[in-house]
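In this view, the complex is presented without one of its protein chains, the others remaining in place.
After this line comes chain A, so read on.
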Amino acid sequence: MKLLTFKGGTHPPEKKELAKDKALLRMDPPQFVYVFLSNHAGAPAKPVVKENDTVKTGQIIGEPGGFISAYLHSPVTGVVRKIDKLYHPVQGRPMEAIVIERTSEDDWQFLDHSEWESLSKEQLLEVIKKAGIVGLGGAMFPTHVKLNPPAGKTIDTFIVNGAECEPYLTVDHRLMLEQAEDLVLGVKIVMKILGTKKAYIGVESNKMDAYEHLKRLCSDSSIEVVLLRTKYPQGAEKQLIYAITDRKVPVGGLPMDVGVVVQNVQTVIAIKRAVVDRKPLIERALTITGEAINNPMNVIARIGTTIQQLVDFAGGLKEDAEKLIMGGPMTGIAVNRLDLPILKGTSGITVLSHEAEPIKKPCIRCTKCVVSCPMGLQPYLLYLLGNKRKYDQAVEEGLMACIECGVCAYVCPSKIDHVRVIKLTKKVYQALRGGKK
């Protein structure tokens, strides 16, 4: 069978065997949850609770702070203990978080809307917005915004991203096996919202069981399950769209510019939960994995659960644990403390063991980064220009097209950290340009 794919990329050791056969376990809600007001891309939410307020599970505790922002709900039934600043791993600085102490079993406050079949497109979008759903693949972009493209953009294709190309992570794989019916129903809801006739679920070839399971479920629908080549970054939005539809998202453009909307598997399931089961987003499934964790597994945990609690649940860290990553090893964020809570977009906790520090060498122009860059960039050149602070020239060479997948640094035999410098160059350029205006 022909496997759909894109040009470039690489294939790091998958390491999915650590957790891929572990069925999802539901973790008991912790006694304390720490919910960042910035639990999504865009403006942080505005708190609507005060200290000592009692809250129910699913009760709104934060309202959107802007157009690109999202509602926030209490993950547990309990009392708001304080609203305080805590180090935010994605933002990289202290940000406000609501600390809630759990006082009893879940007393749910469900979303309040009628049967989903009777809802209009606008009402469905409102439900999704009220449920606080954001992209659960990691980007945390508010879903109601993404599903509501501006007038003039016609969407004809909806794609579910089931590639899960990050090494180690297996949560989407488990969801596609264990919650496939919810996923399919979620796809149908999204298709109704977008008004598309066609939807695809893209699954990498290293998840054949999930592919075949979904294929059976979708056999008599307009949802086509397609098999993708196992390659990193197959799940990057632009690469995924190209592999499945042969359309190229223009540089600086968005998927909607080529008539496509992409959602991660778990996001679609969350939409089904909100629309059909009336549950706002207060928990997520994630993989706890890596060589340096005692019992790699896939869990369902409340938003705001700390890494420490998750790690304990997975049998604790091994002695040689050296790096703890929120997310997968290619794009995740390394953190050096365990008291941080997971966010809506935390798809995994990956703990790596000690490895000899790679010897850094100058670039030997081996061309690996150029050949492997899925965006057709020349990472070695962007690295050089970034280091020389030639920002304008770097932009001319396509700096802004970089999707920060990290393939260049992964493949480099000289162990050069291209992507770190490229990300920094982008930030500095944007700051400088912003200053000029």
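As a convention for this text, contacts are C-beta pairs under 8 Å (C-beta built on N, C-alpha and C of every residue); 3 or more make two chains touch, one makes a residue touch a chain; residues count from 1.
In this text, contacts and distances are computed from a predicted model.
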| item | value |
| --- | --- |
| Per UniProt record, name of the chain withheld from view ["Phosphonate C-P lyase system protein PhnG", "ABC transporter substrate-binding protein", "HypC/HybG/HupF family hydrogenase formation chaperone" or "Ion-translocating oxidoreductase complex subunit D"] | "Ion-translocating oxidoreductase complex subunit D" |
| Omitted-chain contact residue, chosen from A:F158, A:Y410 or A:Y429 | A:Y410 |
| Full-complex contact with the absent chain, from A:M330, A:L343 or A:A394 | A:M330 |
| Sites on chain A contacted by the missing partner chain, in the whole complex | 6-7, 10, 12-13, 167, 238, 242, 248-251, 253, 317, 319, 321-325, 329-337, 350, 352, 358-359, 361-368, 370-371, 373-378, 380-381, 397-398, 401, 406, 409-415, 417, 419-420, 423 |
